[in-house]
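Shown here: the complex without one of its protein chains, the others still in place.
Per-chain residue numbering starts at 1, and chain names A and B are given in the order in which the chains are listed.
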Amino acid sequence: MSRPDASGWDQQAQQALKDAASDVGTVRIALRTAARDRAWSSYTIVLVAKAEETTGKTEQDLSSVQVPPARRIAARETLDLLSQAVASVQEARAHAADGRYDDPGLVDELTRLAKALQAEATKREAAAQ
Amino acid sequence: MPDYDMGLHLLDRQIVGADDRLVAKVDDVELTRGDDGSLTPTAILVGAPALLPRMGDRMGGWLMRMFRLTREAAADRDLPLLIGMDLVDRVESEVRLTVPGHGRLQRMDRVRADDRTRCRVGQILGTPVVCDRLPRRSKVLDLRMLGTPGGAGPHRVTSLIVGPDRPGALLGYDRRSEPGPAPVAAFVQWLHRHARVVELGRGVEIDLDAGEVRIGPEASLLPLRG
């Protein structure tokens, strides 16, 4: 288990948030492309399943890092966002496997999450300085 | 070209059979010493037992021991394969044989390996040179040969190229006057600015037992470029 100091934790959190935002963004594009019938299902499933795997790993890796006392609140927020990302990407994978791409609610949720993750990453970057 | 340099133009060259099949590389060359001290190439040596000793004194010895261990029971594990110099047709950018390569490489026999009148080019290259007119730590860099193997006339080692040890096997810039690219050529020439050619004969003694070449005052040292 790693025990980083506050700024070290900020850096790790920033990387995790950026990675998750990237995965969520990819899933969003993949779903929208599939909904417009521009990709076949196995292509979409491979993309989304890989994103699901990496977001899960990103969340796990960060949650196993010892949080420095000064970052308790920030950590709760970050990990909460990450678990939301994991849940949405999981849902997206389930939809993709069923061939249901046309769920505007899910796409909106992914859009919102990607933005929130980016914003949080920017915050952590600022804090790390 | 009436003469050529052993290290530069024969060692490590590709051997090609008369049927155009690739045979092997010239891993080393066997020299036979005449009673008059002359050195004549008699065979091309091939295989790990010829190549590995050339990897340097310590490294080569270690690699050879490792190689023997890969088949300890074999009595001939340390003996190279050989192909007689009489089968060499000509030496160009590759070494051409007068016969197809198939089944041509013979294992050297123990008697020949222990023959004190025979030695290898690889043993002479890199041997320290003792001479008060050369920089300290000078070595034998190459052997200059007269004639082409299989060609008319005698072929034997005529002179040694000696000088301070430098990486890169002279990179082929030893004798041609305008090889370019100019900066690289100039750099290599500068590396070898102390290299000299010394003719075999009076005053030059190759003593492999002592591991040195002695050059006396009566031998003349010529610059690499005439």
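Criterion: a residue touches a chain if its C-beta (ideal position, glycine included) is under 8 Å from a C-beta of that chain, and two chains touch if they have at least 3 such contacts.
Everything that follows uses one rule, which is that contacts and distances are computed from a predicted model.
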Exercise for the section: Tell me the UniProt name of the left-out chain, picking from "Peptide/nickel transport system ATP-binding protein", "Spore germination protein KC", "NRAMP family divalent metal transporter" or "Ferredoxin". Expected result: "NRAMP family divalent metal transporter"
Handout entry: Selected from A:R3, A:R38, A:R76 or A:R112 as touching the chain missing from the view
Key = A:R38
Practice task
Against the chain that's been left off, what residues of chain A make contact? List them.
Solution key: 15, 18-19, 21-22, 25-26, 29-30, 33, 37-40, 42-43, 45-47, 49-50, 54, 114, 118
Problem - Positions on chain B where the hidden chain makes contact - result: 7, 9, 12-15, 21-25, 27, 46, 51, 54-56, 59, 93-94, 167-169, 171-172, 176, 179-185
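Simple rule for what comes next: only the chains that are shown with their structure count from here on.
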Handout entry: Distance between the centres, which are taken as Cα means, of chain B and chain A, whole angstrom
Key = 65
